[in-house]
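Excluded from the complex is one protein chain; the other protein chains are retained at their positions.
Going by the order they are written in, the chains are A and B; count residues from 1 in each one.
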Amino acid sequence: MSTQLGFHVDMEKCIGCKACEAACKDFYRLPPEIRWRRVRSFEMGEFPTALRVHLTLACNHCEDPACMKGCPVEAYTKRADGLVIHDPAACIGCQYCTWTCPYGVPQFDPEHGVVSKCNGCYQLVDQGQLPRCVQSCLTGALSFGERAAHEADKRQAVKEAPGFPDPSVTRPATRFAWPRKGPQPERQVRVAPPPAGAERAADAGEVR
Amino acid sequence: MTGGMNRRAFLKLSVAATAAAGAAGAVIAGEPGSYVSGGAAPAHVEPDTWTYSTCGFCGTGCGIEIGTKDGRPVAIRGTKGYPVNDGLLCAKGIYQWKTITAPDRGKHPLIRKDGKLVRASWDEALTAMTDKLKQLLADHGPESIACYNTGQLCMEEFYTLGKLMRAGFRTPNLDGNTRTCMASAVVGHTRSFGTDGAIGAYADIEAAEVILISGSNMAECHPILFGRVVKAVEKGAKLICVDPRLTQVSRLATINLAIRPGTDVVLLNAMAHVIIREGLIDRAYIDAHTTGYEALEQHLRKYTPEYAAGICGVPAGDIEAAALLYGRAERSLSMWVMGINQSVNGTIANNCFHNLNLIQGKIGKPGCASFSITGQPAAMASREVGGSSTYPGYRAIGNPEHRAEIAALWGVDPATLPDKSPAITEIIDAILEGKIKALWVICTNPIMSLPDQNRVREALQKLELLVVQDAYETVDTAEYAHIFLPASLWAEKSGIMVNSERRLNLLKPAVAPPGEARTDFEIFLDVADRMGFGHLFPYRTTEECFEEIKRVTRGRPNDYSGATYARIEANKGLQWPIPDENSTGTPRLYADGRFNTPDGRAVLWAVDPIELPELPDEEYPFNLNSGRVQEHYHTGTKTRKVPELNHLVPTAYVELNPRDAEALGVQYGDRVRIESRRGEIEAKVVVTSQVAPGSCFVPMHFNEGPVNRLTVWAVDPFSKEPNYKQQAVRLRRA
Partner (left out) sequence: MAEWLHEAQYSLVVFTVLIQVTVGALWVLAAADLQLAQAPDAVRARFTRLGSALLVPVAAVGLLFSTTHLGRPLLAIRALRHWESSWMSREIWATGLFFGLIALYTVLWWWRPEAGKARRSIGALGAVVGAATIVTQAMIYLIPGRPMWNHWSTVVLFFGTALTLGPLAVAALHGAVWSGLRSRTRAGDAGPAEAGAVLRTSYRHVGPALLAGSVVYGIGLLARLSHLFGGAAAALATPGAAGKAAVGGETVKTALLLGQQVVAMNSPLLWLEISLAVGVPALLGVALWTLSGQGGSLRSCGQLVAAGLGLALLGNLAGRALFYLSGQPWF
């Protein structure tokens, strides 16, 4: 039986503290603009019952990775355990994967002329450790392991998340549990739009 | 001036630094060359040494290890098994190592010449400083000299500074920025329990059935603690949130009370009212351990949930439900921070929390506490050893017996010890009146952190001598300094910090200070020697100093007798009192119901709210709330130098409710001018339903939009803590 490793995000527990993002970025010495893991914030409802929920995402290690399919130089490989690895040494910086990935995972670093992305800390995984982000999660909102195990519980097995692009295209391995209050996966969801236009570059799609 | 400096310049510097470090560093285990960066970009750096220490940011007091490679800081990790954080760190904590190598670290003393700060030797700088101080002492007496310090030195430094100012200079004018965050908690503790000292333990979070978090965006400001709360809630604990602003605390709360700003006293009185009405009190505990219950009960009769609902703006049913949830639980815990303390109602609101828990006997038991959380890593240490408004060992300034004890311990004449301790707002006013002529600012940034910036600016400009002692020479307050003294950061010194749960933990120097920078401890001793006060300081190391502190505080509530540097490290921190060498510390105070009042009983206070200094009106229709965000710390002198943090929240912004934004005709990203009766700033608009209509929120970190230019000059009558959370402003499109 083939395996597929992936992340699991429990949005109920995620408080948007960005410890995961910082731990990843610090460990791999990524420049400020490069966010292998990125915490997005969404807001819904009105005061005093408005809710802000957070969505922490890195690479979804898709079963049908669009990045890998589109890469002209074969910088991507999908390992037997399902992790999708990008090798910057092979990369020519064409940035095509930054378009093909619906999730904005591969990111171009103009300073070094290459794309890079979350590799699931495969070197740590090979040593029996968890990825840095998962190790650093303050609330237990973020976990990592076999996708099948994440799907054991119905609440934890949701494939969709607010704003998360259609998972039927590349079949991401990430699974979600939704916040108990507010939106539910089977219901229509209303979330704040990403700010359009010039603001995006500097401030990303963040709430603040 | 961090914000004034070009962010791109910082970015470039930092990228260059990491690139250099990356090139020199080894990659992590795995086949060489197959590493993720493929040699094309900076890569992971594995430290060669990890040094035991304590986090230098908030008062949570996480255990950390500082990773260095070839003597340079390259990483910080949480200490595994440390009782506070067990290896975890928040985003600020993770990137803390970058604050050590920030390019604007002070490396040499500076003296102002022809309007410019120019490089000087230590001898020149300290001679200039002490000559002026000697002249002022001779001409105008000790009251012409003042010192304003911090909550971020180590215990030994606070003790030394307190002794230097009070026994050396004999000036009463010593205060800390702890005044602006913890003073209401200090006075609240003292009024209810006899002395200061936070009474709970973090372990109560896991032990509690119900957790009440009030006036605290703990998810952002104490993320490690809130992580523990989230885990407790997952296991079934119920959470009550009281905050005029919506946060992650309110999202996870069973009951959320989004009250009108500044109405906490009414809400807490109403909760106590319901608890008394429903008979959820512990009569035996009240009779045995408190005074003032009858008066309190009488006083609370009018505080029905319906009455409170009208004032607080939340449904009476919710207040009732919250009181019942809290009161019916066997183990309930209340925690609060600046939303409570930074108000004219700060002290009495603290007393209301203590009332609420005392009448239920929920003090000193696992899962039960009336727990004020601190904001700075060593604010507690300063409070305990006389760094600001007390003498060491929680001895009151105004108490002649306490002064006599201290005089005996220090070998000085009791008559020479000051018997008062003006607050920083009083010090600023005395500067404006011309009474205080010299101010020594240590490790704090009053231009940015005190209210009514324009008034503070005017005062600082009036000084004959302003000495700024800080790790960063670009600290905003240095703009007016006559002398700048470069000091060490926490990672460069040895000493003790104390966190919110009274846990002593150790700092061990992991790196050498940059250039000629010295530890604050060394600077204090040098100043003492030059002033001729050297005889007061028979110690030369912080460890020797701690031995003196132990003698001075022995038998006091904060007894450290059983602590040594080695024991603190071996035990991963010790919670005081630590009466002897076998003690592993004391998780909770007052477990025996004996308090530090003369009769041993806690005091119940019947209080009514104090009117807020400024309410929104036609001219200034918005309530302005100020605070922190998780990516930044205080006035940003540290975190804004970390490009990775600054990138996440790069500039000053104001949170506005969508309804107000629409009325003002502004959208996300637009710029607005915010005006109060004291000044105006500009900020970027963030439209969010996390703030109530008619309210706005501006974080305090950004000197390009300093919220404290708007805040009101009003203080709590008991604690003298400024009222930062409620003032009236108006907004218009910039």
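Keep in mind that, in the parts below, a contact is a pair of C-beta atoms (placed from the backbone, for glycine too) under 8 Å apart; a residue touches a chain by one contact, two chains touch by 3 or more.
Everything quoted here is computed from the prediction, not taken from an experiment.
Peer 1: Please provide the labels of all shown chains that the missing chain touches.
Peer 2: In the entire complex, chains touched by the missing one are A.
Peer 1: Thinking of the whole complex, not just what is shown, which of A:Ile34, A:Leu51 or A:Cys101 touches the missing chain?
Peer 2: Selected residue, touching the omitted chain: A:Cys101.
Peer 1: With respect to the chain omitted from the figure, which of A:Ala66, A:Val84 or A:Cys118 is a touching residue?
Peer 2: A:Ala66
Peer 1: With respect to the chain omitted from the figure, which of A:Thr3, A:Gln129 or A:Ser168 is a touching residue?
Peer 2: Final answer for the missing-chain contact: A:Ser168.
Peer 1: Please identify, in ascending order, the residues of chain A that touch the omitted chain?
Peer 2: Here the touching residues of chain A are 66, 69-74, 90-96, 98-104, 108-110, 112-115, 160-170, 185, 188-194, 196-197, 200-201, 205.
As a working rule, only the chains that are shown with their structure count from here on.
Peer 1: Can you give the whole-Å distance between the Cα centres of chain A and chain B?
Peer 2: Roughly 35 Å, centre to centre.
Peer 1: Within the complex, which stretch of chain A touches chain B?
Peer 2: Within the complex, chain A contacts chain B at residues 12-13, 15-19, 21-23, 25-33, 43, 45-48, 50-53, 86-91, 109, 111-114, 116, 119, 123-124, 126-127, 135-136, 138-141, 179, 181, 195, 198-199, 202-203, 206-208.
Peer 1: How about chain B: which of its residues touch chain A in the complex?
Peer 2: Contact set of chain B toward chain A: 11, 14-15, 18, 21-22, 28-30, 33-45, 75, 87-91, 94-95, 219-220, 223-224, 226-227, 230-231, 234, 246, 248, 251-252, 256, 258, 314, 629-631, 643-650, 653, 655, 657-658, 668-669, 686, 688-693.
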